[in-house]
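Just dropping this structure here.
Every protein chain except one is present and positioned as in the full complex.
Order as written gives the chain letters A, B and C; numbering starts at 1 within each chain.
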Amino acid sequence: MLVVMEKGIPEKTIQACINAIEKRGYTARPIPGGDRVSIGILHNTGSVDAAHFLGLDGVKEVIPVTKPYKLVSREFKQENTRIKVGDAVFGDGSLPVIAGPCAVESLEQVLSIAGSVKKAGALLFRGGAFKPRTSPYSFQGLEKKGLEFLAAVREETGLPVVTEVMDVENFDIVEQYADVVQIGTRNMQNFSLLKRAGKSDKPVILKRGMSATLQEWLMAAEYIMAEGNNDVILCERGVRTFVRHSRNTLDLSVVPAAKKESHLPIIVDPSHAAGVRDQVISLALASAALGADGVMIEVHNKPEEAMSDGAQSLYPDQFISVMDKMNAIHQIVEQK
Amino acid sequence: MLVVMEKGIPEKTIQACINAIEKRGYTARPIPGGDRVSIGILHNTGSVDAAHFLGLDGVKEVIPVTKPYKLVSREFKQENTRIKVGDAVFGDGSLPVIAGPCAVESLEQVLSIAGSVKKAGALLFRGGAFKPRTSPYSFQGLEKKGLEFLAAVREETGLPVVTEVMDVENFDIVEQYADVVQIGTRNMQNFSLLKRAGKSDKPVILKRGMSATLQEWLMAAEYIMAEGNNDVILCERGVRTFVRHSRNTLDLSVVPAAKKESHLPIIVDPSHAAGVRDQVISLALASAALGADGVMIEVHNKPEEAMSDGAQSLYPDQFISVMDKMNAIHQIVEQK
Amino acid sequence: MLVVMEKGIPEKTIQACINAIEKRGYTARPIPGGDRVSIGILHNTGSVDAAHFLGLDGVKEVIPVTKPYKLVSREFKQENTRIKVGDAVFGDGSLPVIAGPCAVESLEQVLSIAGSVKKAGALLFRGGAFKPRTSPYSFQGLEKKGLEFLAAVREETGLPVVTEVMDVENFDIVEQYADVVQIGTRNMQNFSLLKRAGKSDKPVILKRGMSATLQEWLMAAEYIMAEGNNDVILCERGVRTFVRHSRNTLDLSVVPAAKKESHLPIIVDPSHAAGVRDQVISLALASAALGADGVMIEVHNKPEEAMSDGAQSLYPDQFISVMDKMNAIHQIVEQK
Partner (left out) sequence: MLVVMEKGIPEKTIQACINAIEKRGYTARPIPGGDRVSIGILHNTGSVDAAHFLGLDGVKEVIPVTKPYKLVSREFKQENTRIKVGDAVFGDGSLPVIAGPCAVESLEQVLSIAGSVKKAGALLFRGGAFKPRTSPYSFQGLEKKGLEFLAAVREETGLPVVTEVMDVENFDIVEQYADVVQIGTRNMQNFSLLKRAGKSDKPVILKRGMSATLQEWLMAAEYIMAEGNNDVILCERGVRTFVRHSRNTLDLSVVPAAKKESHLPIIVDPSHAAGVRDQVISLALASAALGADGVMIEVHNKPEEAMSDGAQSLYPDQFISVMDKMNAIHQIVEQK
């Protein structure tokens, strides 16, 4: 943390600021500059709250220097975290693909889709049993029934299943059925849910909040790791911007940026970002080229009859073609 | 909902789209235009999901026409909802002020601040007992102890108390102590929490999500009302933008916009939006001029020692001056 | 500028970075921290380009500490700049109001509106002769004829006139007719135009770019001042965000923030931000409460027939009422 003082303030104002820093248990080191003094806050373990010093007399600005995260950081742990689920490994340089419908609608539907995506090479199956919906009047998911259908998919196809958990109340039951538990974008800073996920022994896919900075996202992952669960997979799914030609703006630069800051694997969900099928295909290929640790794609056997998000779901045929291209691209990118 | 078709597509593609609409139970009305056909979807009750039709053959765009909310809408209920808490009424044209520290830190602290803000004219006291913090290593609030201190404030000063609830687990206890329950910005789309709040008999302050559109915010309020609780107070607290000179960007235009769409009262929290004291003062006055139904301001007796958000907390003296000016401004604005 | 190095890098990498800094003519001062070294760049005059050092070996981050602007900064010149135009002074604590239609449409139109707004207390008249329009097929303004009509307004009413200049080619003629030259939001970083404005002896209203940070905006003003023109009036007019209930999001917090950083006066244009009449009224009152150095409002005698931006133009009667309230609010705010 660097506390930048205003120009030409008296020595005693600077001293008062130093005292305020030390009163909170930190080491203050004044750094005389060209025309103003800055004060470094040293040896702090963990994050220092800028707000503590921002309002003090003579303080112009407070600039964080070190990052507040620890367990998630690449500086804490150099080598990539690898998370094995079924035949997939996230974080080892491969490109595992998770596919399936937005929502579990019926046993027939999930079995049909699961068969298709497995044949095309998907290594995990996804489907929502508890659905976060903007409107209280929209279809909210099949809930427990949906979880049972997912279990049937696993039994039938051998594919591990990924599904979203929306609250602490249903965590136990979701955890019991799912191989990977997903925390959705709207819950990225639902800290109670993060703490519960930290006590789970299932890997967690943590979607990025709609307007979360990389730092806030990693701090959300830190909440999970701080409780003891190291198996966190980050998932970029688009952020909210002024843009109107896609539902959200897929921020692909966050993939290399996250890999630099953190050892956690990061995958991309182009389906929710785009919201329309043709963009999904393009962005899926881009994600493979980017070096993501996996891709999650919505596939539906009858998108035009889907109960939610039909417009962004690929047809099984499209998915086969995307898979082939993604795999070929991945081979090129991985070559040294 | 208006489904806009591509130019020059064959009649049978249009018919297929009409069939798809009617298959979902809606009435389709084709509207021939200058050089393309659009299809209106009529008589739908509640929201129609654009995604259902976006991916169909020949569809260029799907444009929502009616809004998806019902209970919260001004069209559903013309007159303003008025919510009475202690001596305050939200929604009757008055300007009740809620004041207090970011976090409850000690009994002495809250009693001291409560005394000050009551004398200055605040009608409700606020203070966080459960604190949503970006970092798991930051102070997370005094929890139950904090609620007890708030109860002591109420007993001592007669001021009703407002405090945040972060999860369903602690809803019962927060509800038991609080006069008004607050749902924070990070939980605006925590649908499980919204449903629980809908079953409460306490008024709810629903803060706007960091990047929520007005429509999403009203739909979150709809979740609460749909469960039976009509006493929802909207609270604008700044949204996330590219701007860096303030913590968030206070979107004051949402106040007249929300009042046009909804009968619910809407208040403004300039403290969290600004993040620094001098901006808070300016924005509080602006909020009074704007016709908001109330203002929520952070006040601390010793901001430089606050455990969180000290930089944005007003000194008691500043609060007195702001109160005087806000009240004078409010009188001017209310004159016809 | 603070160059933050990665953890645990060898001494010689740090030395190489120091050499690179000094090779560019700056003074490097290493600051050993708890677990990493940072290097301060001192005694630099003017801005240092972070990009110079960001890609060097071992560099984790480059953090600007001092601001790049000089002439515009409050540290350079403590007292407020006051700009006198006719009976108005921008920057002396008063609240001069600029009013008029979006576009000059006819002599009759501007004379009628100017008469109304003068009677209501406006001190300057605005109207566009050269109109920046998103579509090449939209009305582009009356050009020279429009300037002549503005001159007629000045002659008839004594009000100084404000009008926009869109390019260097037409600067001479606009400058000849206008009392204040306006640079629009789309031209805020048209550096050639800024330089030309810097050579003018007319005051310049510099509108904030649609997505400009405060720093970029002040640097645009610096371009004008660096050429010798000190009479720059900043004008906030809303920024682009994800928000859809208003055309742009009026960022009122930029007013206190700009006043802290700079001695230049700053006014607010609520009309372009809002885009709809009822929001304009609310935001105009908020701007007065905020301590802005002036307000610019669109008024039209027949908004429903306006050639552009009719929906955001106030009726003359509404303007009278807004003026009365703004003045009353301003008196309250100015009281110490």
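Quick note on the criterion: contacts are C-beta pairs under 8 Å (C-beta built on N, C-alpha and C of every residue); 3 or more make two chains touch, one makes a residue touch a chain.
Only a predicted model underlies this, so the values are computations on that prediction, with no experimental measurement involved.
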item: Touching residue (missing chain; options B:4, B:89, B:111 or B:173); value: B:4
item: Touching the absent chain when the full complex is considered, from C:38, C:73, C:109 or C:187; value: C:187
item: Residue among A:50, A:142, A:235 or A:252 touching the omitted chain; value: A:252
item: From C:8, C:25 or C:55, residue that would touch the chain that is not displayed; value: C:55
item: Missing-partner contacts on subunit B, residue numbers; value: 2, 4, 6-7, 29, 31, 33-34, 36, 38, 40, 42-44, 61, 63, 65-66, 75, 240-242
item: On subunit C, residues whose C-beta touches the chain left out of the figure; value: 20, 46-47, 49-56, 68, 132-138, 166-169, 186-187, 189-193, 195, 209-211, 216, 219, 222-223, 226, 240, 275-277, 303-304, 306, 308-313
item: Subunit A, residues in touch with the chain not shown (by the definition above); value: 211, 213-215, 239, 241-246, 249-257, 260, 273-274, 278-279, 282-283, 285-291, 325, 328-329, 332-333, 335
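By our rule, only the chains that are shown with their structure count from here on.
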item: Those chains which touch subunit B and also touch subunit A; value: C
item: Centroid comparison with subunit C (C-alpha atoms), farthest chain; value: A
item: Proportion of interface numbers common to subunit B and subunit C (over half same, under half different); value: same
item: Intercentroid distance (Cα basis), subunit C paired with subunit A, Å; value: 38
item: Chain centre separation (subunit B, subunit C; CA means) in Å; value: 30
item: Touching two or more other chains - residue numbers and ranges from subunit B; value: 211
